[in-house]
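Input: a single structure, listed below in structure tokens.
Missing here: one protein chain of the complex. Every other protein chain is in place.
Letters are used for the chains, namely A and B, taken in the order the chains are written, and counting of residues starts over at 1 for each.
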Amino acid sequence: MNLTVNGVTRELESGPLTTLLDVLREELETTSPKAGCEQGGCGACTVLVDGEPRRACLTVAAAVDGSSVTTAEGLGSPDGLAPVQAAFTHHYAAQCGFCTSGMMMAAQAYLDAGGTDDREAIQEALAGHVCRCTGYVKIIDAVAAAARGDSFDLSVTAPSAGMVNLGGVK
Amino acid sequence: MAVHKGRGVAAIEYPTGMNQNGDPSQAWIKVKPDGRIDVFAGTSDIGNGSKTIQSQIVAETIGVPYDWITYDNSNTDSSPVCTGTFASRATFVAGKAVEKAAANVRSKILEIAGKELEIDPSDLDIVDGEVVAKGAPQKKISVPDVAGAATWGYGELITGVGAQLKPYATIVDPETGRVDLPPHSAISYAACAAEVEVDDETGVVTVTRLWQCYDVGLAINPTLVEGQIEGGAMQGLGLGVLENCYPYYPSVEHRGSQFGAYLAPSTEDMPQIDTIIIENPSADGPYGAKGIGEMANNAQPPAIAAAVHDAIGVWVTELPITPEKVLRALEAKEAGAAGPRREGKKVVFDEELSVNTVSSGGMRFEVPA
Partner (left out) sequence: MKAVGARLPRYDGIAHVTGRTVFVDDVRVPGSLWVKALRSPVHRATITGLDTSKAEAMSGVHAVITWKDVPLLEYGHLSALGIPADEPLLAKDDVRYKGQPIALVAAADEETAMAAVEAIALDLDEQPALFDIRKAFDPDAPVIHQWGNWYPHFEAEMDKRQIRKGDIERAFDAADVVVQGVYRPAAIEHVPIETQSCQVVPEANGRLTIYSCTQALYFSLGVVAAHLQLPLNKLKLVGGTVGGGFGGKVDTATETMCCLLALKSGRPVRWRWTREEEFLCSSTRAPWHMEIADAVTKDGWILGRKMLTLHDSGAYARFSPYGLTKHSFHHTGAYTIPNLHFDGYVVFTNRVPTTAMRGFGVTSISFATETHTSRVAETLGIDPWELRLKNANRVGDTSPNGVAYTDPSTVPVVKALAEGMGVELPAGLKAMTRDPREGDLLPEHLVAQVGNPEDH
């Protein structure tokens, strides 16, 4: 079997029933997809397989033989971030960062399919992705901003809409 | 068969630092020959952003750009003690240790700069990585040049240490709970209002809006503060209406072992979140900051419970407020059995839950009068 991961094609040694998650994390040492639950319930293992979002923990190697896989490492690099990565940075959509890779891959798929900045549509698209840290608000902000094609000043982070600072109050 | 709207309010307080104190944090800082700053602290970043906050504190205290800071909390060989990232202490207590270490570094830089410029250090300031004479900005030397002078001129390592420890408060009288010292580093405050919609046919409680007000003392990084408030809101919502390790508590049966069986909040559960912060600076925190990490999920459950009562006239005091509990409460209300028992001046709710009812005498809650 072979697999192209972030543009590099490799012959696999793993068995056909090895999960794509284990192929990526253990054999190919591509550790951005996370083993958050290995039940298909959290989305932290999400990668793009031939452009489609897939839960790597529920996908076996044999089913993706010959496919092209994109992970967060392949979306962009520190000097050349993809729009969704820049959006997540500027909008502070990642706190602990553990759900971030899977969340961004799902967001990327949403954007690739023509997703707009409609917040309800984004919430629905990401409904199967669990984040425990952020409360999702800034994740939705980030995806909406990326959908709009905003440009991002990475030296600063964006406020949440409607946040009010009343200063000192007696 | 209708959807009813309701609102409820809650006001809370929460201590910063471990209860009774005695929880040290320490930091040490060294300056590289080109003026870049290496910070060693033992605070784990669990997502709260302590690496960021502590780096900001160092940058501000010394007077150098944020991107000159390298922050290393990675191991116990190089990092000194930090009791831990809990008790909302990462900014207030650990951040204070880092601030102290940075202040010591600043003094050292000024001392050497003073020698180089032949100006008394107390007449110098550090702004944006440059040491400048107060009132005479043409007299200056860059921090990199100071660091170079230290390394190759004076044979010195510019370093600073800081430690923060509030002494342990002993309970001097266990019968009353009296202590000999304040048992907290500080106390933080918040208030929350919840708006819910309750469907009286399905029992589902939808939290539609949360207004949250926090006194953060001083927001060292307002974006990170928002992150705590929003993240806490969803955890509070989960505690209030969704999550339970033991769905039939106290029974241990039917525990959820997967997402979907255990209901962690998802994007579909998001209410509109309106965040209000106020800033009444703390006396002791770094730059007047106050802790926020934990109390961010404390105010929502009671605000939601009060909102549910406002909506449908029943009190559910066992969390989470599930559809089953709402429907049972509505049934009891229909049957005229939901109200409190009144006896003299006593208004007694929830008797069926009390130890007086459930235990066979081993524990009682007796109320005077």
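Everything that follows uses one rule, which is that contacts are C-beta pairs under 8 Å (C-beta built on N, C-alpha and C of every residue); 3 or more make two chains touch, one makes a residue touch a chain.
Only a predicted model underlies this, so the values are computations on that prediction, with no experimental measurement involved.
Of the candidate positions B:52, B:104 or B:164, contact with the unshown chain belongs to B:52.
Residue in contact with the omitted chain (choice from B:93, B:150, B:165 or B:219): B:219.
Although one chain is not displayed, its contacts with chain A can still be listed: residues 25, 29, 31-32, 34-39, 41-42, 44, 71-73, 75-78, 81, 85-86, 88-90, 92, 94-101, 104, 130-133, 154-159, 164, 166, 169-170.
The criterion applied here is as follows: only the chains that are shown with their structure count from here on.
Chain geometry summary: the mean Cα position of chain A and that of chain B are 27 Å apart. The residues of chain A lying in touch with chain B in their complex are 37, 39, 41-42, 92, 95-98, 122-124, 126-130, 132-140, 157-160, 162-169. The part of chain B that touches chain A in the complex is made up of residues 45-49, 215, 219, 222-224, 226-227, 229-235, 258-260, 264, 266-268, 270, 273-281.
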